[in-house]
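Removed from the display is one protein chain of the complex; every other protein chain stays in position.
The block that comes next holds chain A.
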């Protein structure tokens, strides 16, 4: 790791130099909120934002992705053969992603790239990705990253971490990918003398985070007892099973595979799925093991806060970005549910 200094007056020209080598993505204003989107040549990421409405996971893991195509025309020699669609794995960089969202990409990686399974599209797209994270000087009241295993200045997942110092950025270059990017941008002013200022800013930002969750007892809970806890009906009552939480979540990774055929041309695609949908678990027989919304809501929270915790011993499957808290149309708040789960003791009423 080394620290460099980037004067803001040099930022635009530096970013401009990257566009030949990388497809660039960054936060852009879309109506009333920001989202991550491809940056056109010459377009700058709008770094004056707090949190994007959608998470940036779609840069590595698109909502809809065609995997294979095929023909059903039996006059063709290769009919009924799935042929992989060529994809773009050229270098791409996300500029201005938040540290929690980069952390989320690492977290999702456990699902798509592990000794048992390697998802070829995720693996190659992630390998092509360089992340230039922007530390949060002013987190939201709904941010609880510091108690979800990350933080406003977390540098553990990003290739470069930018800290906004007013007229300039101090950048921690964390990886070889990060070195390559700052090299191409021409950012090479030594900032090591000011490295301490990043730690000071980090402490100041962390102190602003007042929203916290407690997760220390989740691992010790008996799964079946937590599953049968008395609070699920109360927690799930307001839920409309819309799936907003899962679509906005940077760590939700579930997908559904669909075939679409027109005439004799077919393709096989995968789309983000949501455990809030009844179809998510509906069997071919018509049986549905999660037949009602309480079962589905319980699944979402148990997966993030218990099953994942037990399976990977890597903390919770949540980075505390607060999107689901802010956008849930009926105010179901994962912080409250986590608290209920962490405090749960069988036989004691806690709802």
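The criterion applied here is as follows: a residue touches a chain if its C-beta (ideal position, glycine included) is under 8 Å from a C-beta of that chain, and two chains touch if they have at least 3 such contacts; residues count from 1.
The rule is short, and it goes like this: contacts and distances are computed from a predicted model.
> Name the absent chain as its UniProt record does, using one of the following: "Proteasome subunit alpha", "Indolepyruvate oxidoreductase", "4Fe-4S Ferredoxin iron-sulfur binding domain protein" or "Anti-sigma-W factor RsiW".
Not shown, but named in UniProt as "4Fe-4S Ferredoxin iron-sulfur binding domain protein".
> Among A:130, A:251 or A:274, which residue is in contact with the omitted chain in the full complex?
Per the contact definition at the top, the residue touching the missing chain is A:274.
> Which residue, A:141, A:156, A:189 or A:264, contacts the hidden chain when the whole complex is considered?
A:141
> Can you work out which residue in A:81, A:127, A:238 or A:254 touches the chain that's missing from view?
Going through A:81, A:127, A:238 or A:254 one by one, A:238 is the residue touching the chain not shown.
> Among the options A:13, A:30 or A:114, which residue touches the chain absent from this view?
Spelled out, the listed residue whose C-beta touches the missing chain is A:30.
> For the chain that got dropped from the picture, name the residues of chain A it touches.
Answer for chain A: residues 30-33, 50, 53-54, 63-64, 140-142, 234, 237-238, 240-244, 247-248, 256, 258, 260, 269, 271, 274, 277-279, 282, 325-327, 329-333, 335-336 touch the chain left out.
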